[in-house]
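As structure tokens, the structure follows; a few thoughts come after it.
Yeah, one chain of the complex is gone here, protein chain that is, but the others are all in their spots.
The chains carry the letters A, B and C, assigned in the order they are written, with residues numbered from 1 in each.
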Amino acid sequence: MTNLVEVRNLRIEATTDAGRIVEIIKGVSLDIADGEIVALIGESGSGKTTVALSLMGYARPGCRITGGEINVNGKNMAALSEKQRARLRGTDIAYVPQSAAASFNPSSTIMEQVIEVTRIHGLMPPEQARKRAVELFRALSLPDPEGIGARYPHQVSGGQLQRLSAAMALIGDPKLVIFDEPTTALDVTTQIDVLKAFKSVMRAGGIAGVYVSHDLAVVAQIADHIVVLKGGQVQETGTTAQILCAAQHPYTRELLAAFEPKPRQAHADADAGAKPLLRIDNVTAGYGAVRDNGLPLIRAVDSVSLVVEKGRNLGIIGESGCGKSTLARVIAGIHPAAAGDIIFDGKELQRAAGKRSQDQLREMQIVFQYADTALNPAKPVEDIISRPLAFYHGLDRQARSKRVDELLDMVRLPRTLRYRRPSELSGGQKQRVNFARALAAGPKLIICDEITSALDTVVAAAVIELLKELQRELGLSYIFISHDLSVVEAICDEIMVMYNGERVEQITPDRLMAPTHPYSKLLFSSVPKLDPTWLDGLVRDPELVSQYGHR
Amino acid sequence: MTSGVLNLVLKRLAIAVVTLMIVLFAVFFATSMLPGDTASILLGQAATPEAVAGLREAMHLNDPAILRFLRWLFGLLHGDLGTSYANEMPVAALIGGRFVNTMELAGITTLLSVPLALTLGITAAMLRGSLYDRTVTVLSIGVISVPEFMVATLAVLLFAVYLKWLPALSSVNEAHTLTDLVRIYAMPVITLTFVISAQMIRMTRAAVIETLSTPYVEMALLKGASRSRMVLKHALPNALGPIVNAVALSLSYLVGGVIIVETIFNYPGIAKLMVDAVATRDLPLIQSCAMIFCLGYLLLITVADIIAIMSNPRIR
Amino acid sequence: RATNAVAATPISGGTFKAAGWSSSTADTLDPAKASLSTDYVRCCSLYNRLTFLDKDGVTQMELAESFDSKDAKTWTVKLRKGVTFHDGKDLTADDVVYSLKRHLDKSVGSKVAKIAAQMTGFKAVDKSTVEITLADPNADLPTILALHHFMIVQDGTTDFSKGNGTGAFVLQTFEPGVRSVVTKNKNYWKSGKPYLDSFEFIAISDDSARVNALLSGDINFAASINPRAMKLIGGQQGFELSKTTSGNYTDLNIRLDMNPGNKADFVAGMKYLVNREQIVKSALRGLGEIGNDQPVSPANIFHNPDVKPKAFDPDKAKFHFQKSGLLGQSIPVIASDAATSSIDMAVIIQAAGADIGMKLDVQRVPSDGYWDNYWLKAPIHFGNINPRPTPDILFSLLYASNAPWNESQYKSEKFDKLLIEARGSLDQAKRKEIYNQMQVMVSEEAGTIIPAYISNVDALSSKVKGLEANPLGGMMGYAMAEYLWLEA
Partner (left out) sequence: MTRVAASGRSFLGHSYNLVGIVALLVILVWMLIAIFAPTIIPHSIGDIVDDDYFGPMRQGLWLGSDYLGRDMLSRVLMGARYTVGISLAAVAIACFSGVMLGMTAAVIGGWVDTCLSRFLDAMNSIPSKLFGLVVVAAVGSSIPALILTLAVIYIPGAYRFARALAVNINTMDFMTVARVRGESTAYLIGSEILPNIIRPVLADFGLRFVFIVLLLSGLSFLGLGLQPPLADWGALVRENIGGLPFAAPAVIIPSLAIASLTISVNLLIDNLPQKIRDRDA
């Protein structure tokens, strides 16, 4: 029996400006049988996205498929003409991109883009396509499945966009779907639903899948086979069980080891003497027309109060679209609050960033959720990172260059990356550049909106180690927005659970396993385990699910 | 959403009226800064001081200029454009037919040049760096770098004088059939198309190229979209702002800037009227022409602005 | 050059389309206000004058049957009988009185108000006799009244948009700045005339466009073509050229009352520096006649042929400039497209100056507003003077001490006396002698350098017959429509 996908000795090269050739993929081979889901795991920048894209016969600008065969459904994608490939894309093979935010056309509605595949290939009449899209929205647990299609991409949250792009891929009933980190932007409760949905849709349709992820627990739930990549080469392949239980390759073992939650060392100075660094009281913010009472029509953040103490960290968790990013933007003054006070370092802050002093701005840095849009596509990494150095600290050229090297090292990026533009980086690389820029400012508080979501466990662990180290040295504080409970657990002293724009509970990691609020309970019980049978065997309190599951 | 659009349009209209007032005043001020007045210019070489004084008196030119301006504005509120100083005819009668002519020429040119320019610009962007792209670039720049009067004269020499296919003059009052119309408009329209297309082609090309490198266009490619779909559905709408602005600026040229074409083809349009009016310091006529130019321009750019705003939901 | 031989028998019928070179919204059918060739052509087709000048420059009667005077001061004009206006009314003495008197009314803005000012009394003696009284004797009155502005309109007319005259054509359409169409006046008093059924006149200001329109057959007649287009037309079958050298000239004016013109040597030097032959050859492409600073052209019966052109002599010029102490200084010279060929002339003079170290700084100024802002005002500038029928008009407009357009501010009591003496005299021989003397004076003493008389060339289809040159200007002194016919 021949496989649906057979990749043999794939080589992909990138040409740099100087004409130098960099080999990104160095002879990768892999097979995918019909209806089988194969996971590509590996560290950030190892070539996962590149391999996944090559299955569609596509190499990003500046890159070239230089050798090997990519047989999909009996056709060698590398050898087909562009026209022939186009015919297969969307119908035979579909792609769910890593950065959903940037992959949506900002000027047309979501529905238009979701059903575009059916238009392109003339699969079904638009009416039917729309109906099907709404079904998919529902299946993917999107809120307001009837109405969300009419919105524009910037009007929905990151996790919602990620699911919408999954709907976009599934609408054409493809034989093979490539998921590039499809659940990284999802909270765990949603992730479960989405994973279930994926799994059932794929099973029902006998769809094969390539699942790119760094989250071993998630991979464990969905993949039949796992391919471990590093530095553009396959390190190890095997069935999920093989890899998880009996990994051979040291790198795989390293990955697995990093997944085990590390015991948290409680803060030595976790005493009452800590002074509050940031306090917000009853902050309300949202979108849409401002009503008579001065409050916006859609409230994304509703009377939230919180305190972050000096040298301590606050985690914010909650489902996708519950207002986490909005809260972060409100604190940073990007999206001025409609009501409430923000007190930072003992001084009341203006609601709008524009009115805050330069020091206030420097001391509080925000790392945006979408690394893609937060990096200026026209500037090389070096310029991006060195700007805060020049702006806040007035470093000269040489000092800046040295510091950029240090920062790149800190976030585990090779120094040679400094000359690249954002479009030439992998998803995780972009995210780390984004973070390095915040570090460069030398802040007192960093608001991290999903800074490890695109990172593999090894790098994520390293980044977290870095955060802790900096905290020890400089007394930094973090607000940590993440879906990844293990990460939050590892670094935060307090965890705030948000639901539907409101703060429902605040707990400490010690009591993590014993949340009091029902929503928190649901959330924590949804954290995937490395056990491949976990998802299928998961039983959740049906009452909780119906109450807090998806609106 | 629709009420938002209505709001936007109303706001822009209000602003347009203010702009118009500024322009009218500026034109008035500029005209009064010019040396010489209607009386002395009308008398030309016969302008002895007594004669000028007498005529000025008779034409009520001794009233303060601002008073005459206000009088004209007041008349305008009643739909009266005033009476020309130079030949005592109502301005509306002088402008009327010529305005229609200008609009006809502008309209036909628009119909020809905009689709042509957009097609060339978009296709050049799609085939960026190809021979086709370079050819379009060289030709479009080559064509505008030849002065307008030369293009027009060359066209006349070729098509009217040597080949005798087309009339050298575009006398609109001799057009009775469609063929006549085509024959009469062919050369002016082609000349103007030459003049205004390059800007649209280049700007469209540049703006489309800029958006073609975005991730969402890449995504469209991965959905199996054809090249044309990627460009038309994904790149173009996001490049619309700069493109419509370039189109509006190019088209605004067709209202007041066609003086050379009007002169060479002896086409009675409004641009020449304005030049005459300035030459004779004929205030009511200058103001009326300026108003038409300004209105045409404002209309175009307001539409362009609205399209640009509508095309970007983030600023809508 | 082609001359248009008068064919034996004129043929009636046909539509004639001609293009002039200038038009504007100020186009008018009011003869008093007429200022451009376009206006003259239209007025000539719609109205008549009391007299007109024939091709030899001799005054002929038109609406007048006779002009009589004993003292050149009081004139009796007998009008032709049986002449009707287009609206059917008969021509009467009242119409003539009204037409002439209008020019004195300042609010009319007549172009010839200054000339008309000498007419102090008008009397309709009877239905067909008018008596005109002058302030001072002037033997030229019949010639003066041949000016285009003195066309006869109907008594009481204030709205001229109908073009109601006694002329050969009736107005059909008139769009100022665009075109006019006139059709044959069936009741025209000159029997058999006009030959044309209709006559359309437009203006194409672009020189080459005008020629091209003729060549492509869109028009039958292109007035005043650029000399450089002659080569083109000359080489084509079916087209002809008609050249007229009337008294039109572009002159360089050096004001004698301002620096540097107040230094006699500078003016003398400039007269040697102007290379007249070069100007005729290069700037005018041979379409002109060398002038020697005398405003009365060879087309005029009073022209003094004994004033010889001053030879181009840079050495003498340099000598004078040195003497005046101005050599090496930068002297501004104002030129503009408004004064025909003045920029080319300026450049030619400038180049000659550069060779001897005389820096002339040519400043091109906008044609818009030129006559108002620079002409007569700048110390050195160009002027352009249209032909006038009599030396008296030329001298009193341009050279008398109190002349309104005294371009160089020339002042001479002797000259003024001679002018009055000649004007009042009915003795042709004596007048000729005085005018000769005056031409010498102007040429020697005034600061106006008239390098050439500019010829006018009209181009026409060979089918157009009956065209003759006329000293009043091209297009048969603008009156061609009445005399032309089209060959089948």
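Note that a residue touches a chain if its C-beta (ideal position, glycine included) is under 8 Å from a C-beta of that chain, and two chains touch if they have at least 3 such contacts.
From a predicted model like this one, the values you see are computed outputs, not experimental measurements.
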item	value
In the full complex, displayed partners of the excluded chain	A, B, C
Candidates B:144, B:169, B:190 or B:285 - the one touching the absent chain	B:144
Which residue of C:281, C:323, C:411 or C:463 touches the chain not shown here	C:281
Candidates A:32, A:70, A:342 or A:375 - the one touching the absent chain	A:375
In chain C, positions touching the absent partner	207-208, 226, 228-229, 231-232, 278, 281-283, 285, 335-337, 343-344, 346-348, 350-351, 354, 361-369
Interface with the undisplayed chain - residues on chain B	15, 18-19, 22-23, 26-27, 30-31, 33-35, 128-129, 134, 137-138, 141-142, 144-150, 153-154, 157, 161, 198-199, 202-203, 205-207, 209-210, 212-213, 217, 221, 238, 241-242, 244-246, 249, 252, 256, 259, 274-275, 278, 286, 290, 293-294, 297-298, 301, 308, 312, 314-315
Residues of chain A (touch criterion as defined above) contacting the omitted chain	15-20, 61-62, 332-334, 353-354, 356-358, 361-362, 366, 368, 370, 373-380, 383, 387-388, 391-392, 416, 419-421, 437, 441
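Heads up, the rule we're going with is that only the chains that are shown with their structure count from here on.
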item	value
Which of B-C and A-B has more C-beta contact pairs	B-C
Most central chain, judged by mean C-alpha position against the global CA mean	B
For chain A paired with chain C, centre-to-centre distance based on mean C-alpha positions, whole Å	88
Inter-chain centre distance, chain A versus chain B - centres from mean C-alpha coordinates, in Å	51
Mean-CA-position distance for chain C and chain B (Å)	39
Residues of chain B engaged with two or more neighbouring chains	none
Per-residue overlap in chain A, given as positions that touch at least 2 other chains	none
Residue numbers on chain C that touch chain B, as the complex places them	19, 24-28, 33, 35, 106-114, 161, 175-179, 202-206, 208-209, 212-213, 215-219, 368-369, 371-373, 375, 386, 404-405
Residue ranges of chain B in contact with chain C within the complex	34-36, 39-48, 50-51, 53-55, 57-59, 84, 86-87, 89, 94, 97-98, 149, 152-153, 156-157, 160-161, 164, 167-169, 171, 263-266, 268, 272-273, 276-280, 282, 285
Residues of chain A defined as touching chain B within the complex	53, 56, 58, 60-61, 85-91, 94-95, 97, 99, 102-108, 116-117, 120-121, 152, 154-155, 168, 372, 423
